[in-house]
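The other protein chains are all here in position, but one chain of the complex has been omitted.
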Amino acid sequence: MDYVNGPGRNHLFVPGPVNIPEQVLRAMNRNNEDYRSPAVPALTKTLLEDVKKIFKTTSGTPFLFPTTGTGAWESALTNTLSPGDRTVSFLIGQFSLLWIDQQKRLNFDVDVIESDWGQGANLEVLASKIAEDKSHTIKAVCIVHNETATGVTNNLATVRKILDHYQHPALFLVDGVSSICALDFRMDEWGVDVALTGSQKALSLPTGLGIVCASPKALEASKTAKSVRVFFDWGDYLKFYKLGTYWPYTPSIQLLYGLRAALDLLFEEGLDKVIARHARLGKATRLAVEAWGLKNCTQKEEWFSDTVTAVVVPPHIESSEIVKRAWKRYNLSLGLGLNKVAGKVFRIGHLGSLNELQLLGCLAGVEMVLKDIGYPVKFGSGVAAASAFLQNSTPLIPSRI
Amino acid sequence: MDYVNGPGRNHLFVPGPVNIPEQVLRAMNRNNEDYRSPAVPALTKTLLEDVKKIFKTTSGTPFLFPTTGTGAWESALTNTLSPGDRTVSFLIGQFSLLWIDQQKRLNFDVDVIESDWGQGANLEVLASKIAEDKSHTIKAVCIVHNETATGVTNNLATVRKILDHYQHPALFLVDGVSSICALDFRMDEWGVDVALTGSQKALSLPTGLGIVCASPKALEASKTAKSVRVFFDWGDYLKFYKLGTYWPYTPSIQLLYGLRAALDLLFEEGLDKVIARHARLGKATRLAVEAWGLKNCTQKEEWFSDTVTAVVVPPHIESSEIVKRAWKRYNLSLGLGLNKVAGKVFRIGHLGSLNELQLLGCLAGVEMVLKDIGYPVKFGSGVAAASAFLQNSTPLIPSRI
Amino acid sequence: MDYVNGPGRNHLFVPGPVNIPEQVLRAMNRNNEDYRSPAVPALTKTLLEDVKKIFKTTSGTPFLFPTTGTGAWESALTNTLSPGDRTVSFLIGQFSLLWIDQQKRLNFDVDVIESDWGQGANLEVLASKIAEDKSHTIKAVCIVHNETATGVTNNLATVRKILDHYQHPALFLVDGVSSICALDFRMDEWGVDVALTGSQKALSLPTGLGIVCASPKALEASKTAKSVRVFFDWGDYLKFYKLGTYWPYTPSIQLLYGLRAALDLLFEEGLDKVIARHARLGKATRLAVEAWGLKNCTQKEEWFSDTVTAVVVPPHIESSEIVKRAWKRYNLSLGLGLNKVAGKVFRIGHLGSLNELQLLGCLAGVEMVLKDIGYPVKFGSGVAAASAFLQNSTPLIPSRI
Partner (left out) sequence: MDYVNGPGRNHLFVPGPVNIPEQVLRAMNRNNEDYRSPAVPALTKTLLEDVKKIFKTTSGTPFLFPTTGTGAWESALTNTLSPGDRTVSFLIGQFSLLWIDQQKRLNFDVDVIESDWGQGANLEVLASKIAEDKSHTIKAVCIVHNETATGVTNNLATVRKILDHYQHPALFLVDGVSSICALDFRMDEWGVDVALTGSQKALSLPTGLGIVCASPKALEASKTAKSVRVFFDWGDYLKFYKLGTYWPYTPSIQLLYGLRAALDLLFEEGLDKVIARHARLGKATRLAVEAWGLKNCTQKEEWFSDTVTAVVVPPHIESSEIVKRAWKRYNLSLGLGLNKVAGKVFRIGHLGSLNELQLLGCLAGVEMVLKDIGYPVKFGSGVAAASAFLQNSTPLIPSRI
């Protein structure tokens, strides 16, 4: 029944789905329950309250859709916009491309700001578009906080500043799929109107929850948005929130308990410490890449992502061979290069429930794969660079002192 | 962390979500995996092949959406129809009502054939509408195979006969949420164009998979259907089927392995034997209801459902009190009466991974609750009626002989 | 990989091993840990403190041996007695027989007081032996609190009274394997010197922990007891207790966490309420047996066991056929008649994590099996008798109010 064997543990370093902590696996190891009993609403209530903390919002309204990130995108867009509405969207990699594709297919008028893959969103162009848009034809600015395909993190605070500077009322929609719970994200402070993530990313759960959070302004917009929606409609949820039964249709009992456990772990470690841990592991990974003499796909430090690093391979190497080899020989799962960067980069995901030694094992594995594939890496070089940094910066684990 | 305690096992007799077999819980007790490795496609391939068997189709194309039954409805409709298209739909209970509501919100022109709650779909009216529709304005006939709110099973073979008799090309869309894997269902033989179910029903999995199966005619229709769709689009899946990677976005690894285990159990028992078991348990439940002197909400035997029985309570009793009491005192989860039959019926779900003694325990529990609530039930009467039938009709468990 | 299949849940009504609550299964679903880290001693400390509560002792010292009840017996005897020591032991069924056999093989001089199987320990004979033993040649009185083979509960308070009356210093050793956590047991009040149980009984864990509790007098005796012992030696444990590392050899991490969860559940329900629940379920079972016109193997009410009922079948029926049939046809596990009562009785275990509806399902199953096997049972009769009693006596589940 298993399709992946091999001694020891799998080394899962794709940028999602990520490793699930044992505590979460345990919480989900359960039979179904009647979601109309008093117990499931009681649990749900705590989840809705606590999930706001990962968005850093007090005024937002969260929705736990039984879907994936793609569904969460669709929910964000269809609840706030009407067909024909103009959106501004940034094309900087495969996932922003897919979101733009979705926006087009949902019949929005997408104004695409394109950058090289490896660059961040071009906020100067955004500023000029916003400046020019005196009549407020732009209904929403859609941005991927962290482009998973290239390891690029965009500056959301600047987007807010631009909108505020021009007093532009456009909605601010953010894909936080590979950022929320791992990178600094401040929904209220940055005036984000809809933020969303997926359970299998930094929350370290199985796939199956598309978590969407709407600002009061977004909720207001949903009352008049004419995009067709039923499954993804916020209104149905709000109706059941009022009733105190919460669910317009059947939720996954297992994922609800899993989310409870995942949030408990996050708060126990401390959200800010979780973000600091991601910063530490991200930096260690980049130091290793540098020590190997390889280039980060991300072109400037300001965009470096602490959840995923896309590594550019030399021209004579096919990066998908690295990914294949890692999987077949060392039980190591790395991310492929996608679309424009297919064959040119491989990706190391370093998000979710992860610690220093797991990452160092991965880096040592990448070194062996690089050698396998003919790249003249010096064994231990990346690990040394990463270790030197980590040994200086890793705090004691509070629960163990 | 648990919101439902009490000694011993929960007795889950809502008509979904249902009890998950231990084998399935075990199969899902696993870490995430990279769904882009060669392993997940290999697994997926077996699932897509085998899932066709539960629909009894060889020509159909299945889709495993990370969603619920509501999402599966939306997928069935939006992939085959265009806004303004006329559908014929039967209103016979809460779930057919909700599907009709969805059809309206998706901008179809829904021609509703209403019956009393407790009756089956009025196929005579359908026949006359089909007969009249010489110009083929009806694009689809939408029917819930088994109305979970009232315990009514509709006759799908007759629907097909009507369409064939008038050589009407309308698509035949079937909600099999509480029927497939439990009641006799024959996609190919009955010319069903789209059939769908949810994982938490007779498949006995957690919620999270909306399983949709499309006939070649439905696939053809999807090429021109103009309803807006992205997450639920079949085309995206078909593209990835061709590539052999299968998934346009991240699936739940746990549910894939769970589905593998659930299918293995189904085939091991034998789909026809599973259906026979449901017939046995359904009949036993109805005999108990009769012995208690209570009425089945379903008005005629031809509509009796073998997956759920809605029991009408005497006028002076509030059925929701029965459900509350069962849960609070005996750890027994029953289904509430919904909408029009709220307060008037309670429901016993008898579908999925279930056996004789579990059902008899439930029936004994219902007897105690009835007494609790003031109904003059004779203790043991329902159990006796059910037992006499079951003791005569239950075969030996093949794997134990 | 499974050797027992069949739809739905297994109905496990042997008097151990018993059903494991989901919370306990979850707690045990974990990887190994280093038992020499600071974490395992911290956990162990809470276990040793809390496990005393199930013995109702404050002065006792508990030991968690990685063994079974048979090993716990051996630990109780070899730590307190020397070869040739005279013990008084009661032969009333298969398990007391096995313990006596062990005592003989460990070279004690066993003075056996035999009763009919179905009777309790003959305490009058004990009294006369104690009265006569002026020179205190009797070193220990060994008694099985609850004889699992016949469903007989002995009166431990009377044993203590006899010893006290004659101011006899004999050690009082009690097998509480099928009583502790289910029947009223008071180590300190009754002056029990060694009490023991196994994890797979009323604690509702897997097999693997032999839990032994020693009074100060027993500990004192262990200093001079000359029986050979190493694995089962208390001294090795006491040495590690002092060091604060607790384990002379490797414990099962999973069972430690499982025990933690099992104790938490027990205390949450309340030990006295757990005992009351067993009394309720025991009585209900006996009422059913009576309604079937069958005899309880236990000859007097004072000995009726609330954890297991041995049911005598009519002479022309072979009781093992009932057990076989129950397993093969209804997925119901009952206990066989053992040794002297083989073929003559079958046993219904009603201990551990169990509730009313599970038991009623079992009773309904037994009715069908009886009919299968040719006994003219009236369907529903036992269930009715049990239900009438339970419906009157079952309290609301506190955590659900």
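Read from first to last, the chains carry the letters A, B and C; within each, the first residue is number 1.
Just so it is clear, a contact is a pair of C-beta atoms (placed from the backbone, for glycine too) under 8 Å apart; a residue touches a chain by one contact, two chains touch by 3 or more.
Please read these numbers as outputs of a predicted model, since none were measured by experiment.
The chain that is not displayed touches the following shown chains in the complete assembly: A, B, C. Contact with the chain not shown here comes from a single listed residue; of A:Pro7, A:Pro315 or A:Pro376, that residue is A:Pro7.
Contact with the undisplayed chain is limited, among C:Tyr35, C:Phe172 or C:Tyr330, to C:Tyr35.
Of C:Arg260, C:His278, C:Arg329 or C:His350, it is C:Arg260 that touches the chain left out of the display.
For chain C, the list of residues touching the undisplayed chain reads 1, 3-4, 10, 12, 14, 16-20, 25, 27-40, 42-43, 66-71, 74, 83, 102, 105-107, 198, 200, 206-208, 227-233, 248-255, 257, 260-261, 264, 327, 333, 335-336.
What chain B contributes to its contact with the hidden chain is residues 22, 25-27, 29-31, 38-39, 400. Contact between chain A and the absent chain runs through residues 2, 4-9, 11, 19, 21, 23, 29, 265, 268-269, 274, 277, 327-332, 353-365, 367-368, 371-372, 378-385, 387-388, 390-391, 394-397, 399-401.
Following the convention adopted for this analysis, only the chains that are shown with their structure count from here on.
Superposing the C-alpha atoms of chain A onto chain B requires a rotation of 180 degrees, rounded to the nearest 5.
Each chain gets one centre point, the mean of its Cα atoms, and the points for chain B and chain C are 44 Å apart.
With each centre defined as the average position of its C-alpha atoms, the distance from chain A to chain B rounds to 34 Å. Remark: chain A and chain C have CA centroids separated by 53 Å (rounded to whole angstrom).
For chain B, the set of residues that touch two or more other chains comprises 4, 19, 29, 327.
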